[in-house]
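For this depiction, one protein chain was excluded, whereas all remaining protein chains were kept in their positions.
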Amino acid sequence: MASVTLENLFKNYGDAKRPNVALKGIDLEIRDREFMVLVGPSGCGKSTTLRVIAGLEDLTSGRVIIDGQEMNHVLPRDRDIAMVFQNYALYPHMSVYENMAFALKMRRFPADEIRSRVESAAKALDITSYLHRKPHTLSGGQMQRVALGRAIVRSPRVFLFDEPLSNLDAKARVSMRTEIVKLHDRLQATMIYVTHDQVEAMTMGDRICVMNEGKIVQVDEPLNIYNRPVNMFVAAFIGSPQINFIKGRIVSEEGRSCFVEQNDDADALRFDIGEQLSLRMEAHRGKTLVLGVRPEDIYDQRRCTATQPTSQQFARVEISEPMGPETYLYLNTGAHPLIARVRSNDRYQTNEQLQFRMDLAKLHFFDAESGLAL
Amino acid sequence: MNRHRKAVAPWVPYLFVAPFLITFALFTVYPLFQSIVLTTQQTIGPGFERYVGADNFRNILSDPKFWIAVKNTLLFASASVAIQMPLALGLALLMNQPWLRGRSFYRLAVFSPALVGSVFVGIMSAIVFQARTGMLNRSLHALFNFNPDFPWLSTYLMPAMIIATLWMWTGFNMIYFLAALQNVEKELVDSASIDGAGTWQRFLHVTLPAIRPVAGYVTLISLIASLQVFELPYLMLSRLNSGPENRGLTVVMYLYQTGFNVGDLGYASAIGWILALLLIFLSILYRRMSRDERT
Amino acid sequence: MRPFRKASLLLGISQTMTYVLLTLASLVTLAPFYWLAVAAFKNKEDFFAYNFLPPGEGLFGVAWERLSLGNFTRIFTELDFANNILNSVFLASTTAVLSTITAAMGGYALARFEFRGRNLVLAVVLTALVIPAPLLLAPSYQLLYHLNLLDSYAGLLLPAVAPAFGVFLFRQTMLNSVPPSLIESARIDGCGELRTFFTIVLPLVRPMLGAYLMISFLGTWNNFINPQIILQDAEKFPLSVALASLQTAYRSEYGMITAGTLVSIAPVALLFLLLQKEFIRGLTSGAVKE
Partner (left out) sequence: MIGALPASLLALCVVSMLCTALVIARDKQEHKGLVYWSFAREHLRAYVQQTESWNKQNPDLPVHLTYVSEQALTDRMMGSFFAGTPSADMIEMNQGPNVNVWRGPDEATGFRDLAPLLRRDGLIDKINPPSLSPWTRQGRIYGLPHDVHPVLLCYRADIVEAAGINVDELTTWDKFFEALAPLCGDLDGDGYSDRHVLEMPETTHFMLVIMVDQAGGMLIDDYDRVHMNSPAVANVLAKLASWAAREDKLTADIPVFTAAAAQPLLKGQALSWLCPDWRVANMYDMAPGLAGKVKLMPLPAWEEGGRRTSVLGGTMLGLPKVTRGGAETAEAAWQFARNLYFSKETAEYLFRETGIITPIKDYWTLPVFDEKSDFFCGQRFGRMYIEQAPNVPIRSSSPYLHQCCEELLSAYTRLISYAQEHDARDMESLQSEAARLLDIAAKNVQLAVDRGTFEEGEK
């Protein structure tokens, strides 16, 4: 097993005159046996990073180090890595068995060794029954299992996953997700996993690396990322439904600190932020900033049993989406929309006036200009 | 600078193109350049050459025979493509009916002439189109009391050539259309019929736009091929004879005649380059149009 | 009930019409073949005397006794036809195999590799596509002369090995049906580049491979101008040249021409029947998908 270190990776697809820079100085340390998830919107450079690690893409500058060895000049096949692709990349003219055995055959493993490895991997993944079928007769989930199996038989130092679940249907995706996590626990291997799906990122990763526009924005454990996003981008990217942003200022009103929405409308939000927050935000008083509040931190006044300090506002229910245990409420304060996530104990009527509260302890504030968390 | 090594050794791509590139450069690109040099010369074969500057082009433009060839070629190309495309599409539509039995037989039957090659079609046409004794006139006379002396090979040479081409290539193009039709999403057609579109409207608004890229490709390829038509009239008219009033003379045939019979490779190359420029222009036009369509 | 019956009646009519039209089209395309097949068995006198079979007393009112294999025996005895067939099979199969492999390799490189000069090569290939072949005939003849390749099979084979059209077709197909991840996967699996090409890429473009083998075989088989100009020695002649040479100054041996044509169509027809499915799929794989 191995650690992977990326040092100041730069990748320019264009040339000096017409640059098309995909990676702008990536520094990342992936520990031995860690499950690292690279997440970000499409075009953020996460796949390029993965392909650079695999050696499928050359670098403009920087170093890729696996287990202390610089890998820049090593061919993909000699890096001792395995990669699982989004479209499974199974060889269509070979049977499942041949697909799994291919890499071993290329490495001139003895035949019985190949057989025992393939069979044990197949057993672990529960694909023994279709070892002799051709890939096109399999379902998406089955194909991805084969692709996983193909990676496992190699017992590589590092597993690379390039959005392996995005072609699967919802159900298969959930089951494969746990499958991969279990696999990681069992193999105790270093895995690097690229996805654009924040749910996968949150549920699977030991750590998450959020990327945007060729740079790393934040690397941390999932809950830290969720609770303490370093900027608006991360806050918005992680969490579903998305975090609500409200632009405004903190002003002093009658000796107390109030958040005032930057909106001329009569219905603009305005609420007391309490003492604790007031102290914390002292330095930013009067500046334009952005308030972030996650949907689950907005409560229906009637159900609010919270002891912690809250704000209190009115809004009109535009749509309610019952999701089962909880309901998404699309509210409109009159000045702007808000999404709340509440328990499904109550039924909500369209256009119903609702009094809601926000958990002041869980409010996020960002600099309006830089987007950085305050 | 710390250059990262590529996933493949830098010589690998060259290894793959090399066999093609070397022969291509030697046997296509080099002669191509040679032909550019030739356009400024008048020759008697490769042995005798004389520099004439732009005279070849000047002479071609005032050569009535060249213009007859251009007229014939344009007529042949436009007529055969204009008839062939709808015909091929029509056949493909008939063959695309889901309930049709014996599809593979019909497909093979209609496609089979493409197997024979224009050499044989040329020789055969020379026999089939003959007045009185030819199969066509004999059949038409028996069926419709059509003029048994109908002069396919003189006055109506161009229609005869077009018929021969249609016979040969319609089935071939039909294959493209058939494949395109089978790729049209059924949901689209279904949704159109739910929207109340009749057969004709469905065809016009759903099927036709869906197969448009293929239709464009097939049309371009057919147009280019028919603008280069040579073997068919060459063998149909058995060589040098380009028919009375040069009715069977095409641009490439004129090129061949001047180059290989007269031996003026320079004049021939100049003709060839005029045609080549036209073809290049056509394909650029096509690429523009298909690009505009996509955006 | 009524509109339903009306609809089914309409459907019946349109179905019948479809069959009638398709049968008619097949008749038109097949009639010349029938004529050819019949003509090959006719003697000189009957060749132009009757459109199809000579009428007589025999079964179905046909004078069967007037038909014979004479034309066939003549092409094999009076001409060196067996040798011509060997030459044609040799030229066509060798050209097909070689040009398919070079075209597939070139198309693969142009579709799936980045390298210096790629765009230039691509542009030249695209230009070469629209160059009328006879334009190259004269300078090529000169070149073959200087390379001392006239009257040799190499003079026919080598220029045919670099088909711009083939490279173009294969490039299109590679773009459409060879996912880059598959090649990358093979690379990570430790498969060498040449091996990847032969064991992973070629099987993926199998329909195109079949189609191009067919196109190239057919093209060489029917090609007549190049061998006519380049070859001198009658022993090297392929079928097409041998057949065309039956049109002599004083008489055209139409009986032998038709018999020879029939014989020469047979191998291509056989090859086509074998490769039919791949051929049709491959032919369209370059064009259909975007």
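A, B and C label the chains in the order they appear, each numbered from 1.
One rule holds for everything that comes next: a contact is a pair of C-beta atoms (placed from the backbone, for glycine too) under 8 Å apart; a residue touches a chain by one contact, two chains touch by 3 or more.
Here the structure is a predicted model, which is why all the values come from computation and not from measurement.
The undisplayed chain touches these shown chains across the complete complex, B, C.
Within the set C:L53, C:L182, C:L246 or C:I280, the residue that contacts the chain not displayed is C:L246.
From the options C:F41, C:F81, C:Y108 or C:Y141, the residue with contact to the unseen chain in the full assembly is C:Y141.
Counting over the whole complex, chain C has residues 44-45, 47-49, 83, 86-87, 89-90, 93-94, 96-97, 100, 141-142, 145, 150, 153, 195, 198-200, 202-203, 206, 209-210, 213, 217, 228-229, 232-235, 241, 244-252, 254, 274-275, 278 touching the chain that is not drawn. Take chain B: the residues that touch the chain left off the picture are 42-48, 50, 52, 59, 62-65, 126-127, 130-134, 141, 145, 147-149, 151, 153-155, 239-246, 260-263, 265, 267.
Everything that follows uses one rule, which is that only the chains that are shown with their structure count from here on.
Each chain gets a centre from the mean of its Cα atoms; for chain B and chain C, those two points are 16 Å apart. Centre-to-centre separation of chain A and chain B, using mean CA positions: 55 Å.
Residues of chain B in contact with at least two other chains: 7-8. In chain A, the residues touching two or more other chains are 56, 75-76. By the touch rule above, chain B contacts chain C in their complex via residues 7-10, 12-17, 19-24, 26-32, 34-35, 38, 46, 91, 94-95, 97, 99-100, 105-110, 112-113, 115-120, 123-124, 127-128, 133, 135, 138-139, 142, 167, 171, 175-176, 179-180, 183, 213-214, 217-218, 224, 228, 230-231, 235, 238, 252, 255-256, 259-260, 265, 268-269, 272-273, 275-276, 279-280, 282-283.
Looking at the complex, you find that chain C touches chain B at residues 15, 18, 21-22, 25-26, 28-33, 35-36, 48, 51, 101-103, 105-106, 108-110, 113-115, 118, 121, 124-143, 145, 158-159, 161-162, 164, 167, 184, 187, 193-194, 197, 218, 221-225, 229, 240, 243-244, 247, 254, 257, 261, 264-265, 268-269, 272, 276, 280-281, 283-284, 287-290. Residues of chain A that touch chain C in their complex: 51, 54, 56, 75-79, 81-83, 85-87, 89, 91-93, 102-103, 106-107, 150, 162.
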